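With one protein chain held back, the other chains of the complex are shown just where they sit.
In this document, chain identifiers A and B correspond to the written order of the chains, with residue numbering beginning at 1 in each.
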Amino acid sequence: MTSTVRRLLLLLPTLFGVSIVVFLLLRLIPGDPAQVIMGLRATPEGLAAITRDLGLDLPLHEQYVRWLGALFSGDFGRDYRSNVPVTQLLATRLPVTLELTLLSLLLALIVAVPLGVRAAVHPNGIADKAASVLGLIGISIPDFWLGILLVLVFSLTLGMFPSSGFVPFSDGIFANLRAFALPALTLATGLSAVLVRVTRSAVTEVLSRDFVRFLKAKGLPPRAIINRHVLRNASVPIITVIGMQFGYLLGGAVIVEQVFDLPGVGSLIVTATMERNYPVVQAGMLVVALLFILVNLGTDLLYAWLNPRLRGGAR
Amino acid sequence: MSLLEVNHLRTEFETGGNWQEAVSDISFDLAGGEALGLVGESGCGKSTVAFSLMRLLPGNARLAGGRIGFDGKDLADIGEDEMRRMRGGRIGMMFQNPMTALDPAFRIGSQIGETLQTHLDVDRKEARRMALELLRSVAIPAAEERLDAYPHELSGGMRQRAALAIAIACRPRLLIADEPTTALDVTIQAQILRLIRTLLIEERGAGVLLITHDLGVVAHTCDRVAIMYAGEIVETGTVASVFANPLHPYTQALLEAAPNARTPRGSLATIPGRVPALGMRPSGCRFRGRCAFERPDCADPSGPPRVRLDKHREVACVLHAA
Partner (left out) sequence: MSMAASSRLRALSKPTPAAIGAAIVLLLAALAVLAPYISPYDSESMDFNAVLSPPSLAHLFGTDNFGRDVLTRALFGLRVSLIAAIGSVAAAMVVGVPLGLLAGYRRGFVDAVIMRPVDVIMAFPAIVLVVALAGVFRQSLGLMTLAIGFVYFPIIVRVMRGAAIEVSDALFVEGARARGASRVRIMARHVLPNAITPVLVQASALMGVAILMEAAISFIGLGVQPPTPSLGLMLSDGRSYMGDAPWLVICPGLGILVAVLGFNLMGDGLPRLLDAANRRRK
């Protein structure tokens, strides 16, 4: 699979650029970074320790090399406020964000794909109208507002779900999912809107192709034509969009974690930003960007697998 | 005893809110072991006839009347589920463009196999074995490898053979082939037509309805021919009699435009004027305006008389009225 290797190589410049941006972030702040990191609690000893740790007295390029080297050995730096390694913070925060985004993705797929397909199969039908409304409202509604409204209705008024907070998986899957229900629904809405639009137009396009008529002429039941053939062919644009929208999910998680008080990477970044806790901000940004890049790579590979014409080489 | 008996078939298209007839009052029949060519310029409604028979008309078209007798049933009247089992089962169909007729995302073997599994009570393994046999029967070289090939890995001719394999997979009694060779080059054309004749007519006594604009293809493949113009059949007869002695001025013009009708390279482009568009068709005889022998009575709104000359021969033209 040389094409996979090629794709990986193509990522290198982007990864390099991402590391530069994240590295420069701390150095862009006016003033002494050590002072900024320590904030009001700065002591001469503390400042000296940070300067030594980060090599702030070295030239910029040497600082970068040193920082990058540490990253490669798994050292994401230290949270100078709580005095724990950042990797430890990430290890507790990342699973929360991943569960939130994956649940949202799942929810969006379950709703949007069948609705988009129905809308394409019966243009101007009820499903089509529902799809247009979802497609328009879903991309226009602010996710934090939707979250607030859901809390207003489902927790404050109906008492069906907790209004905020995180329940770890170890407390039982049901309690865990209950805590994630409203956040996942909030985050899924925007994605569903995009997905329903893409699914509808992709399926409409595939339905107009010649081979669908030939499948009908073969006597295949309509359901088999849609589920087996049309969806398979329409999946290429749908998956491409899912890959692109994963960044949107990660970004949305920043807001939604804030609304529902979930201890994920997003709220970690926001809190750290407010406290000017830069090593933590940097680590959070790196992880999010890496995740996004990895998902896009995965999408690319899946795309090639789904589209036989792009599959490399011999058969 | 006819295999297929089409009576007074009418098909309408919706354009700008009105329904307009694309196929008007068409009748023909087809016996087992016989190939009928349905010939005309593009836009004459011949493909619409094919899709009407299969009940696969697009959303803006509808069957407006007539009877399609097949297998003791009226296809215009049976339920959709029964019709679906006819398609690919008792009736096979082939399309013009082999490049787009197969699903690009599935292997050839699975596309043949799913037809078999839809209509026959066979498991996956058996379907695969039968698919291989079918690929061999349509003379695809290295059939075993092709079973696992994707359509894009095959040439146009190979794909059309695969499409033929699908169309005949369940041993249909009738094959409807809509311009099956138009997109292919001459030698491949001849091979495919040969295959259709051998596999369906000679080996199985099935009927073939071949839709084409190419008189050469008809001469090469068919026993009888029906000439269509502007949604109507203007002349029918055996290929030998029609080609030797065309009676309708349109048929004559067609044959003149394709001087080497015996080579599969006819073209209908050289008749003056164009097939009138839907809704612009003249009253009376629809060939008016393009016909070299036009007379005042051609405009009679009841249309030209249908003159039957022998068992197979019929022509719709005032010139031949008794």
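Remarks
By definition in this document, a residue touches a chain if its C-beta (ideal position, glycine included) is under 8 Å from a C-beta of that chain, and two chains touch if they have at least 3 such contacts.
Quick caveat, the model's predicted, so the values are computed rather than measured.
In the whole complex the chain that is left out makes contact with A.
Contact with the chain that does not appear here is found for just one residue of A:P13, A:P44, A:P59 or A:G74, A:P13. One of A:I50, A:V113 or A:M285 touches the chain omitted from the figure, and that residue is A:M285. For the options A:L8, A:L25 or A:A48, the residue in contact with the chain missing from this view is A:L25. Touching the missing chain, out of A:P114, A:P221 or A:G247, is residue A:G247.
Listed here are the chain A residues that touch the chain not shown: 13-14, 17-18, 20-21, 25, 28-29, 136-137, 139-145, 148-149, 151-152, 156, 247-248, 250-252, 254-255, 258, 266, 269-270, 273-274, 276, 281, 284-285, 288-289, 292-293.
The rule we apply is simple: only the chains that are shown with their structure count from here on.
One inter-chain figure worth recording: chain A and chain B are separated by 53 Å, centre to centre, where each centre is the mean of the chain's CA atoms. Within the complex, the chain B residues that touch chain A are 54, 56, 84-89, 92-93, 95, 97, 100-106, 114-115, 118-119, 148-150, 152-153, 163, 166-167.
Chain contact summary for the complex, chain A toward chain B: residues 209-211, 213-221, 224, 228-229, 232-233, 306-309, 315.
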